[in-house]
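Removed from the display is one protein chain of the complex; every other protein chain stays in position.
Let's look at chain A:
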Amino acid sequence: MGYKAKFRVWRGEGGEGGLEDFVVEVNEGEVVLDVIHRLQATQAPDLAVRWNCKAGKCGSCSMEINGKPRLGCMTRMSTFSEDETITVTPMRTFPVIKDLVTDVSFNYQKAREIPSFTPPDNVKPGEYRMQQIDVERSQEFRKCIECFMCNNVCHVIRDHEENKPAFAGPRFLMRIAELDMHPYDVADRKDSAQEEHGLGYCNITKCCTEVCPEHIKITDNALIPMKERVVDRKYDPLVWLGNKIFKRPGSSASK
């Protein structure tokens, strides 16, 4: 059974704008993105929204629904009551291009700053031999669909624009953890995670994990393990002494 829902949608360009009220039809089984599309089709043909797969796998339709970062295509209308006013706004952490579409180039910039997978010089492509248990930990992080909701919700940059140059955000700290845990990666990730990508800014309040649509345990499985690896390198004198005595060059993690 359909009903008329009350929507408030943020509309504007370049940051200037405000919330506009709409009353729009909702049918059984629909998600928020369906309703946004109906708004486009019936009342606001110039309403801008980024979307692609409508299946929760492309990460395009990230937005904030009733203040929470969500994928529009994965937020069922049945989770709201019929008399509820649903507020839809663009992601707050990134600049607005138009309406619900944000400029997420901050994330691409941060991605470029991370050195790519770096195998040992003496291992050629085709010679990698890894067991499943050695790689499955980092395979969890490969589920990321780059919706950037974790970076959007992280208060380090959401509430403090000035931290953006120093902080890569959970998505890319997770990328660093993924590479650091890789059996064949030899690049030094620990010092750079702390000094260049701002791991120390994370105070593990777990909002990144809460909003992840892929249910990746970003904090428990990537950020905290990475923090512990940094402790090995920078803050643990016993590990430092062990490395000296047993001549473990360069790395605190036993490869």
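To be clear about the criterion, contacts are C-beta pairs under 8 Å (C-beta built on N, C-alpha and C of every residue); 3 or more make two chains touch, one makes a residue touch a chain; residues count from 1.
Quick note on the criterion: contacts and distances are computed from a predicted model.
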Candidate names "Cytochrome bd-I ubiquinol oxidase subunit 2 apoprotein", "ABC transporter ATP-binding protein", "Succinate dehydrogenase" or "Potassium-transporting ATPase KdpC subunit"; UniProt protein name, chain not shown: "Succinate dehydrogenase"
Contacting the left-out chain in the complete assembly, out of A:38, A:171 or A:229: A:229
Residue in contact with the excluded chain [from A:5, A:77, A:145 or A:181]: A:181
Options A:1, A:55, A:133 or A:245, residue touching the unrepresented chain: A:133
Hidden partner interface residues of chain A, rising order: 10, 12, 14-17, 64, 66-69, 84, 87, 89-90, 92-97, 103, 105, 111-116, 118, 131, 133-134, 137, 153, 155-156, 158-161, 163, 180-183, 185, 187, 198, 200-207, 210-211, 220, 224-225, 227-232, 234-236, 252-255
